[in-house]
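In this view, the complex is presented without one of its protein chains, the others remaining in place.
On to chain A.
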Amino acid sequence: MSVSKLDSVEDFNNFIRSPALGVVHFSAEWAEQCKQVTDVLEELLKLPEIQSSKTQCAVCDAEALSEVSLQYKVDSVPTVILFKNGTQVDRIDGADAAQISSKIKAQSLNKSPAEITPQKLEDRLKALINKHNIMVFMKGNKETPRCGFSRTLIQILNGTGVQFGTFDILTDEEVRQGLKEYSDWPTYPQLYVKGELIGGLDIIKELQANGELEATLNP
């Protein structure tokens, strides 16, 4: 079971008609946050309790299906709307992963959202940190850093030729604040290697000056 695509108004209407929960993600190609929402939906679909509830998830282009967007007052992306029997039962405006998870679980299992324990932020952080051997939590991303320190860190890493992943903390307030506590580190960018915090730009620069950087990136 994976996230399906709705290409027409007809697809949409057929999809939401189901008595089981139908989740529609109104998205746009150009919006970074929509990729994150699609990831969240794919992860949810893997959960056994969601699979047994016959919940389905679909994504549609908000601009392509503009009549539908208008009808359901979708004025920004990402927006996630939950349907049962052709009627809207709940919605989340914006990329609030915690709310998206808990509302979908609640509606799938017919429980009130308060009864569902939200996916622990800690689990989410752990998953993000271990996404790649080398992970940089920064402002902006590899192609477009959005702060001087983040930019410099990317330049240094590019210089070493190692493979690394990045996460834009500007797109997710929950991760932005939560990671500071989890790492016990107050600033960004933050570099993790194999799930362990190495530090910020200062430390990377010192390691580079000491000749220890390569070794640290390849433990």
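Everything below uses one rule, namely that a residue touches a chain if its C-beta (ideal position, glycine included) is under 8 Å from a C-beta of that chain, and two chains touch if they have at least 3 such contacts; residues count from 1.
To be clear about the criterion, contacts and distances are computed from a predicted model.
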- [ ] Pick, from "BolA-like protein 2", "Sodium- and chloride-dependent transporter XTRP3", "Small ribosomal subunit protein mS29" or "Transcription factor HBI1", the protein name that UniProt gives for the chain of this complex that is not shown.
- [x] "BolA-like protein 2"
Open item on the list: Tell me which of A:Val23, A:Ala62 or A:Leu201 is the one touching the absent chain.
Closed with: A:Leu201
Open item on the list: In the complete complex, the non-displayed chain touches which residues of chain A?
Closed with: 147-149, 184-187, 197-203, 206-207
